[in-house]
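Missing here: one protein chain of the complex. Every other protein chain is in place.
Labels A, B and C are assigned to the chains in the order they are written; within every chain, residues are numbered from 1.
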Amino acid sequence: MKKIGVAILGATGSVGQKFLELLSEHPLFEVRELAASEKSAGKKYRDAANWVMQKSLPGSFADIKIKECRPNLDSKIVFSALDASVAGEIEEDFAKAGYIVISNARNHRYDPNVPLIIPEVNSDHLEMIKFQKYNGGAIITNPNCSTIGLVLALKPLHDNFGIESINVVTLQAISGAGYPGLPSMDIIDNSIPFIGGEEPKMENEPLKILGQLNSDGQVDFANIKISAQCNRVAVNDGHLECVQVKLKNKPSAEEVINCWINYKAEPQKLNLPSAPKQPIYYFHEEKYPQPKIHRNLESGMAAAVGRLRDCSLFDYKFVVLTHNTVRGAAGGTILIAELLYAKGYLANE
Amino acid sequence: MKKIGVAILGATGSVGQKFLELLSEHPLFEVRELAASEKSAGKKYRDAANWVMQKSLPGSFADIKIKECRPNLDSKIVFSALDASVAGEIEEDFAKAGYIVISNARNHRYDPNVPLIIPEVNSDHLEMIKFQKYNGGAIITNPNCSTIGLVLALKPLHDNFGIESINVVTLQAISGAGYPGLPSMDIIDNSIPFIGGEEPKMENEPLKILGQLNSDGQVDFANIKISAQCNRVAVNDGHLECVQVKLKNKPSAEEVINCWINYKAEPQKLNLPSAPKQPIYYFHEEKYPQPKIHRNLESGMAAAVGRLRDCSLFDYKFVVLTHNTVRGAAGGTILIAELLYAKGYLANE
Amino acid sequence: MKKIGVAILGATGSVGQKFLELLSEHPLFEVRELAASEKSAGKKYRDAANWVMQKSLPGSFADIKIKECRPNLDSKIVFSALDASVAGEIEEDFAKAGYIVISNARNHRYDPNVPLIIPEVNSDHLEMIKFQKYNGGAIITNPNCSTIGLVLALKPLHDNFGIESINVVTLQAISGAGYPGLPSMDIIDNSIPFIGGEEPKMENEPLKILGQLNSDGQVDFANIKISAQCNRVAVNDGHLECVQVKLKNKPSAEEVINCWINYKAEPQKLNLPSAPKQPIYYFHEEKYPQPKIHRNLESGMAAAVGRLRDCSLFDYKFVVLTHNTVRGAAGGTILIAELLYAKGYLANE
Partner (left out) sequence: MKKIGVAILGATGSVGQKFLELLSEHPLFEVRELAASEKSAGKKYRDAANWVMQKSLPGSFADIKIKECRPNLDSKIVFSALDASVAGEIEEDFAKAGYIVISNARNHRYDPNVPLIIPEVNSDHLEMIKFQKYNGGAIITNPNCSTIGLVLALKPLHDNFGIESINVVTLQAISGAGYPGLPSMDIIDNSIPFIGGEEPKMENEPLKILGQLNSDGQVDFANIKISAQCNRVAVNDGHLECVQVKLKNKPSAEEVINCWINYKAEPQKLNLPSAPKQPIYYFHEEKYPQPKIHRNLESGMAAAVGRLRDCSLFDYKFVVLTHNTVRGAAGGTILIAELLYAKGYLANE
């Protein structure tokens, strides 16, 4: 099969690097163009990027000459790893010029016709792009890293028992802040009970993701109350979240666990290349899940859940862990692109 | 003034060591006897203890010969740093023999006439020891390390606005597990969402501490619903707690903060040597409090609070931090002893 | 091809677990028996072992019933992950009973006819086992984890320029101490300038490994002076070593680097399954090599070298990094077994 050429916008940053790492041997997509800021444009990738991934820079990318983030690229599919300070306008320029933009940035997540997608949760929302006024172009967004694990774990419960309210307190990894991100003096032997802008994202994004697509190609937000508290801890990768949930109908713990471990959705049915075989795992050991042990489950694409127990204030409490830069960022965005492909949205590319 | 001689039970462990560190230049108490397990008894302290405190072993203790934990000690005041596996019986033996036992162990915390004391919160509960059947001896207990910070921060709110329910998620330091405690392979680049026995302690101890002393010398537990989730993080000292609270009467945020910063209680009024001048501090910077920066506030005896904000599920959420081995263990126990002294309970010693 | 059945002695410890992780899909060897202490014998592996590897316990091992470490096993090839406190006698018992024992323990490393092998360095020393008096059984040993990286990097220099003296200072990972190993309170925000027994190993083992096999089936130790200083640092995996070397003939830096990157030895020529394609990599970036970035090079089996520069006291100084539990322990031992197989020593099994 001939692979589909794609471009990465914001290729030199840490999310951009993770895209390259994950796409270096992808069965569907081939990275043909790398774009970044004016400062980097014109340079070879190896010279412009301070490669911080744990695997070495794939040789095939090292010598690619970086382009500017302007809609004159050859690849019609672009992954955006742009910083939120510039993503809004650039992504819109690309969409207007007919490009399919799949973005990890937060800027367009609440645009009325822009879908905010977790492929296992709301693949039906992809229909929204038909309502976009971009002449064949489109913008599709990936949620915030801490939202994805939460909603992935909650979706089967919402489907089966109806969620009324959600309380979540996170212990988030440093890689979530990008590179250079947190100074080491701030986090070694320390935890920080604040992450700028994170709590509102966790309190609002789930409402759109779990909402109902209406006939205007927009989403009627779910009617769920959410409270989030976000902390940074001295962990490289993997966001751990302590979740409490109140349900319309309280099931038994066994029923909840069965919902999780049997959950399959569109990506599994379509057998998408990056889809985990099983999106949600449940661990019965009290000390699990843990970032160091479970973040790489199913190549970092599955959610690890554990410690389900009764809660005196809500119905249940439990812990969920996901890999924040794989499932929670670049990997999640790539899975959206695979879904788009499988559902025929990239047919003409 | 002649100092009061005291003994330490369980002197070789990490809590015992912290007692020695904090009592090495204490104005009221002088450590005259060190007791530990049979294995250590008979040895010099320097040979029996693997000293793990950050300050050097005070020379005056190094050559003390360790005694067994039997009620034949000269000092009538004993601080218990015993492990819960043996504390129950030994502490009772000492009390029966007429000793005043001030304990950091969990064993007797729920005994009907045994007070569970945070000196700033329920100093009136000390009266309970008059109802103990120990012929002049007594047992007084210190709460769990994660309970102390929580209740210290909540007490002024309970007094002023009435607490209905409490939700708490902790990020606890490794020193809370004692020494050797957690293997380093388990916690470097990791968080662990489970601490054995900790959640029930946090859900129950506050009810006794905030309860009402009745005429039988027992406590009518407070009528508050509490849910706790406890996590271990890669921090040396300092427990950080994300708290949510529902109040009978919701005050303004300003009122809440004023309650905290103006709070003074018995230890401050009595000017006890280990009492913080101000027991609760409020920090307005969003990124505060943090273990590394605030754990040593007022020599580790004050609570640092921050991030007060509205909560969509409760009334307010906020963050509290306390030093778990000082305020949350040995320092808190010593403060109880100072309170006992100031209120005349140690008058004859 | 039918796989060769092997047994693991000391299967429940952290080195034993690493053997299982690395052998779970091995093309030549199949783990058929697990043996451990009396305490574990009779239990299922999943119940006896506290699994601490980052990948989940392979299901095929979970239900194996653990045997005792007695020479009545069916598998004639045994990998020893035994603790040094018991390895000496047990390994000898197995050898006497005709088993081929490939050991990671230190006990027999200096026995006159026991080879101490790094497959890329002294595969010719395997001949020594013909001189062992074990009736078909044999003991072959793997060096200490910090020795392996050092000697791997030095071998090409010794062959080409003759080494006169070696100075080495290490920064060693916590996994080198096994599990539970170092208490977290000892190493978070700390370094420890002492590792029991480690310095003598580094000062002596290289002399045997780089020595000459003589006609008695013994090794004439190399005539090299070595001084080692060993430190423990807060790193999960990967030993970093600062090396200085004095050579008989000082080459140019370019010649040294070429020696390294072109080095191929028996395992590469025989294309052994666990052999790195390239055993030694050189990184030109000044900040490389680093444990977090390079420890998994070639699945953890290659040495990463960098920072070659002139030294005013020796000829050259440089830095070498190897994965201590893979190349430096279980992986190195497995490579020895593959070498034994390829050279016909396991022909009859």
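What we mean here is this: a contact is a pair of C-beta atoms (placed from the backbone, for glycine too) under 8 Å apart; a residue touches a chain by one contact, two chains touch by 3 or more.
Quantities reported herein were computed from a predicted structural model and do not represent experimental measurements.
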item: Touching residue (missing chain; options A:33, A:120 or A:189); value: A:189
item: Residue of B:54, B:85 or B:215 in touch with the missing chain, whole complex considered; value: B:54
item: Selected from C:43, C:250 or C:292 as touching the chain missing from the view; value: C:292
item: Absent-chain contact - pick from A:110, A:131, A:179 or A:221; value: A:179
item: Interface with the undisplayed chain - residues on chain B; value: 54-56, 188-189, 236, 292-293, 296-297
item: Footprint left on chain C by the chain that the document does not show; value: 165, 167, 169, 171, 189-194, 196, 203, 225-227, 229, 231, 233-236, 240, 242, 244, 286-293, 306-307, 311-314, 317, 319
item: Hidden partner interface residues of chain A, rising order; value: 14, 52, 174-175, 179-189, 234-236
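Throughout what follows, only the chains that are shown with their structure count from here on.
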item: Of all other chains, the one whose Cα centre sits farthest from chain C; value: B
item: Length of the line joining the C-alpha centres of chain A and chain B, rounded to whole Å; value: 42
item: Approximate Å spacing (C-alpha centroids) for the pair chain A, chain C; value: 40
item: Junction residues of chain A, two or more chains touched; value: 189, 236, 292-293
